[in-house]
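Following: one structure in structure tokens, then a few remarks.
Here the complex is missing one protein chain, while the rest keep their positions.
Up next is subunit A:
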Amino acid sequence: MADIALNARHDPEAAAATRRYFWNRFFVYAVLTLFAVIYLAPLLVVVFNSLREQSEIARNGLISLPRSFRLDAWAQAWGTYCVSGTCEGMKRNFFNSLWMTIPATVISTLLGAMNGYVLSKWRFKGSETLFNLMLLGVFMPGQISLMPWAFLLGKLGLTNSTYGLVLIHVVQGISFTTLFCRNFYVSIPDDLIKAARIDGAGFWRIFRKIILPLSPPILIVTVIWQFTGIWNEYLFGVVFTSGQQQPITAALVALTAGGTTARAYDVMSAAVLIGALPPLLIYLFGGKYFVRGLTQGAIK
């Protein structure tokens, strides 16, 4: 190695190439950093404001570095802040969201897995057509189904209830979960199913013993997708529920709209962050599985 170092002579072309490489990288990272800052800045402002005193915000403006530090706003936003007469903060709405999102995610994912299993491994006459029709749901905006849902929830007596929202999100989500699972299961060799049928396993046993054990990558993807999608959903929540039944996304609007007093930016910021926390956590812990699951086949 020493010899090589001794023999290395100055090579202007190599030096130029190194320089070019450096400036290329520099430019790329500079642009990426710029955009990262643009995207992260609002988050940073909200985090800062949730920790500042309201009086300090009023004095120094909304966008400013914190000069004070308090967690009061978080406690208020969680449990005591008054929205349209009730002083319970976001707590109740947070749990509404949770009790809506968890069952809707689990049920829609399971149904998607079963649909995908049937549409990929137990094809029947017209199953492809059926799949294509289900795919339409992926491209259909939610507002199209507002009226039908209003009618249906009314008939079922599920207006202004979390159960109603669970039902809506399960049905609206099936297109996506079916698409994900079906495309994943297509890559499982049909021979496995044939072998299992000869081995005496039926429809459910094959699903439980062979398909589901192969499914974690795609189930993680589906759960992350559904959880964040349903949690962040706003339209159905605001249309079909009110007051104490609202999920947190809808309640946040009530928070900003309500009250004649001066706006409590600190509490609002904290409330927004409380509402954003679950999907953020899911992303932080599950993000890498999300990418992996989408790109990986069933059998390595």
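Convention: a residue touches a chain if its C-beta (ideal position, glycine included) is under 8 Å from a C-beta of that chain, and two chains touch if they have at least 3 such contacts; residues count from 1.
The rule we apply is simple: contacts and distances are computed from a predicted model.
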"Glycosyltransferase", "Ferredoxin", "Bacillithiol biosynthesis deacetylase BshB2" or "Sugar ABC transporter ATP-binding protein" - which is the UniProt name of the missing chain: "Sugar ABC transporter ATP-binding protein"
Residue among A:Ile38, A:Ile144 or A:Ile198 that touches the chain left out of view: A:Ile198
Contacting the left-out chain in the complete assembly, out of A:Ile57, A:Met90, A:Leu153 or A:Ile210: A:Ile210
Those residues of subunit A which, in the complete complex, touch the missing chain: 189, 191-192, 194-201, 205, 209-210, 213-214, 299-300
